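Down below is the structure, laid out as structure tokens.
Every protein chain except one is present and positioned as in the full complex.
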Amino acid sequence: MSKDIKGSVMVVGGGIAGIQSALDLANSGFLVHMVEKSAAIGGVMSALDKTFPTNDCAM
Amino acid sequence: MESIEGDAGNFTVTVRERPRYVDMDKCIACGICAERCPRKVKDEYNQGLAKRKAIYVQYPQAVPLKYVIDADHCIYFKKKGRCRACEKYCPADAIDFTQKEKIHKIQVGSVVLSTGFKSFDPSGYDVFGYGSLPNVITSMEFERILSASGPFQGHLQRPSDDKPPQKIAWLQCVGSRDLHAGCHEYCSSVCCMYAIKEAVIAKEHAGGDLDTAIFFMDMRTPGKEFDKYYDRARDEVGVRFIRSRVHSIELAGHGSDDLRIIYMSEDGKLKKEIFNLVVLSTGLEISEDVRKLAQDLGIELDLHGFAKTSSFTPVATSRPGVFACGAFTGPKDIPQSVMEASAASSACAVLLADSRNTLTQEKTYPSEDPIIYEEPRIGVFVCHCGINIGGVVDVPAVRDYAETLPNVVYVADNMFTCSQDTQGLIRDAVKENRLNRVVVAACTPRTHEPLFQETIRDGGLNPYLFEFANIRDQDAWVHQKEPEKATEKAKDLVRMSVAKAALLEPIEPLLLGNRHEAMVVGGGAAGMIAALDLADQGLKTFIVEQKGKLGGNAKYVRKTWKGEDGRAFLADLIGRVQGHKQIEVLLDTKISHVSGFVGNFTTTVTTGSAEQELEHGIIILAVGAKPLKPDEYLYGQNERVMRWHELEELFEKEPERLEQAEAVAFIQCVGSREPERPYCSKFCCTSSLQQAIDFKTRKPDLNIYILYRDIRTYGQREELYRKARELGVIFIRYSLDKKPVVEETSVDGKDKLKITVKDHILGIPLELHVDYLNLATAIIARGEEELAKMLKVPLNEDGFFLEAHMKLRPVDFATDGIFVCGLAHYPKPLEESIVQAKAAAARAASVLIKESVEVEPTVSVVDQEKCIGCGLCEASCPFGAIHLVKVPGRGYRAENISALCKGCGICAAACPQKAIDMKHFRDRQIHAMIEAGGRR
Amino acid sequence: MKAGNIEMNKSFEPKILAFLCNWCAYAGADLAGVSRLQYPPAIRSIRVMCSGRVDPVYIIDGLKSGFDSVFVSG
Partner (left out) sequence: MELVRYLLDLSGIGRDRVQLRWISAAEGQLFAKYVAEVTNITQELGPFDPKKFRLPLAAVEQTLNSTRIRWLLGLTKQITEQGNVYNEKLKDKDFKKLLQQATEEEYQKALIIEVLKQSPRSVREMAEKTGLPVYTVSLRLNELERCNQAGLKEYSGSTPIFMGM
């Protein structure tokens, strides 16, 4: 464990898990860098029509 | 991402940014470039069912909404310098072919890997004809076909001839639970759910006549509310469920695009049925890229390519300081991914707690423009919500109608009003049209009001100058067969909202001091993990436990399904909790009263006869659950009938019993998945299999029977199922209408149990003679109605706490500052309880670290001129939020205590002088709504 | 005659004013939507923070404004 602790986190992947992680970290006072290989975040969930079991729109 | 150097707390990460060839600051996402681009490419986002251009945005709601050039297909890059159409036509001068790859070195304290999954590609799997038969498609392709923003605008049609199919089949476990080369042994955990959903939605789109059939081996719907959806799909919507493994698919005949499915029914007969479209429920897998990345970063993977994690530290990878969440650690659904994501953020926060707030800055808003005090200028935004609203309500008609209403100066309709780009449109519209009130007609204010309030705040308006019209949840969705009446209703609702909007007034925020202590209710594994994650961040935490010791149900977990030692873990956990300076454990303690609100709770607890008050900022509910004591199968009447861990404890204490036994049986779903308790207890299958494997390994000639309805070893737990079968454990399926019958008997003078059950494969009743029977009984809620009432949080029909949103807010409640985790939320295995506990800690910490909390300022206001100091309001308020104060020279007058006020308005209704009014729900605002609504 | 009368009344489209408590009935109504339960399109709802906010005068107001009945749900 390093002595000089940085107050920042890198989140790799901008799907639903990455987005949630990034939001929670940012709300807890940490700077977040998000890295995503495609041109937009959203991941697979953005391509789903609706979601189980509430039939909510995934968007 | 290229590499990570350094240690936990201080990493240097190298990332390679690929060029977009579009200047992000200049691009205005007008789309002219894509219109002019001559090069058409298969659109991966739409699973290749549609085309996009070589310059494109992934999807219309993409974030960031900026175009990008696909250099692999762009003519400029393929044919050295040709074309440049986009550059020529771009009005913003945003195209930049000179962009080069950039290497960034970024210093961070920790890393979260949420690299996700890729769908299994069934091309190499020739039995199902994917790739050669056009009407055999994957589930992801079907998602796009159903989607309103998809290639067919949500019209249900099949690829070969664009005709609407009349019969659709889903084939489960494609690439999963399959030992063939190229396939995966594990269960992908999500396919049963999405297949049922797709069948239900397809029937909804097609409107009645569509026949849907799902071919499956075990129906695995173990999550919260999942079985209810399954039951409804089967019994009410009429989706057919066929238990079988499909043998092959072939063309139905010469010149036909239809497909014949040849399958083996459960009783062993070969059957055939013709369908118009076949959807392959493809599983989840880890892509080669991610495997390589993990290798480069030094992250250990399991043999399936998922990140190796322990059940006790489910988001920690093999490399300290690097965490993982989502499908990277195993196939899982959205709620579980969201929980893991929060859990990973908690793990980071614990690691980096000392450097919190060193690199961040607070968000600032533009100052509120005084135009809000002028004459009302209302903007109305009507949402299509894909086809959710637009498919029923005539959205353009509602928009045009809104334009005719008084004070409305701007109207628009949007595909998804909640999308990032539309937020920009709303902000711009507010500025350009000097709007000072905004109405959105869309889903429901309960989920989306905060988003739009934030948007108009960014646009310089006070957030309370916003009003919602609920035309989805309470209109389009519930009047699907009456589009005209639904449109009328939408118009009425918009008119009512506009009437109220005209009378809205700005409300100043209410900031209150915040306590930094936490109270965790329940000292089981979930409660202790949550407490430790908070305490390790320096936050003082109380654990309130009813019983005399810590541990809860975790003490029954001898081993996790991965084989880790549960007891050693629990002992270590209890030791850490008891030794922690920031944790105060209150045993034998009950909660008798809770008052206050987020940031400022006061809880009265009693330990024996002693009473004390705890002051804290948040509450985490981890009260656990308990196994059902059944009144069937001779439980409680014959000592050879046991439940859950009783049998393995017996064998541990008296090993000779196992030695002497000839046969044991397990009955699954005892009291679960029945009309009385229509839910699955989720980890009983895994638990029984673990025990069966353990017994069989210790005594190979022991006969073990598992009587089950569906084996639900989801995810990598499928390994256990395979292993148990390999070891010779016998699985016998029974159905709810023909439950096994257990009787006492004796064989050769030895006491035995006789179990009679109808075997579905042989079709005849079997008689089993066993020495012991172990029942996997339902996990039931403890009956926390009183606690729920005290905290004003809801329980579901089964008595488990009901979270704010099943997928996106799995540990929160609608009431701020209260969180849930562990079995109190729903039955789940230990590792999932731990994930949820860490998630609850993450959400709680984000509240606790704040200096002040903002509370809803929609409270009551007293007109002291009208008030006569009678005190009826004080007597009527259920929250103690209004009281009389002495006003010099005028006697007593009522005064509101904003922090306690929930804005219910009972005082306003009770005031004989009509001296009390509610902010944001003022008398005249409600009158205006009534008056506008009644108009014909 | 009476039966005929009711038949006739059945054909009229009532307009009903509904006061729904944000935490209970309004949430329940949203859930009905999420579950796609179909019900008659007669109600026009007003969200209140609590059904206790519904001053009896609002009910009379509703009838005066042209609603055929008033539904209060908390």
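Every chain is named by a letter (A, B and C) in the order it is written, and numbering of its residues begins at 1.
Everything below uses one rule, namely that a residue touches a chain if its C-beta (ideal position, glycine included) is under 8 Å from a C-beta of that chain, and two chains touch if they have at least 3 such contacts.
Predicted, not measured: the structure shown is a model, and the values here were computed from it.
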{"item": "Neighbouring shown chains of the undisplayed chain, as defined at the top", "value": "B, C"}
{"item": "Missing-partner contacts on chain B, residue numbers", "value": "478, 794-797, 802, 870, 872, 875-876, 910-914"}
{"item": "Residue numbers in chain C that touch the chain omitted from display", "value": "6, 9-10, 12, 14, 16, 18, 23-25, 27-35, 37-40, 42-43, 54-57, 59-61, 63-74"}
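We take it that only the chains that are shown with their structure count from here on.
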{"item": "Mean-CA-position distance for chain C and chain B (Å)", "value": "32"}
{"item": "Inter-centroid spacing, chain C versus chain A (mean Cα positions, whole Å)", "value": "41"}
{"item": "Sequence positions of chain A contacting 2 or more other chains", "value": "54-56"}
{"item": "Set of chain C residues in contact with two or more other chains", "value": "34, 36"}
{"item": "Chain A contact footprint on chain B (complex, rising order)", "value": "1, 6-11, 13, 15, 20, 45-47, 57-59, 61-66, 68, 106-117, 119, 140, 143-144, 146-150, 154, 193-194, 196-198, 200-201, 223, 225-226, 228-229, 289, 320-321, 325-328, 333-334, 337-338, 340-342, 344-346, 348-349, 351-352, 354-360, 385-386, 388, 416, 418-419, 806-807, 842-843, 845-846, 849"}
{"item": "Residue numbers on chain C that touch chain B, as the complex places them", "value": "13, 15, 17, 22-23, 26-27, 29-30, 32-34, 36-39, 41, 44-50, 52-56, 58, 61-62, 64-67"}
{"item": "Complex interface listing, chain C residues touching chain A", "value": "34, 36"}
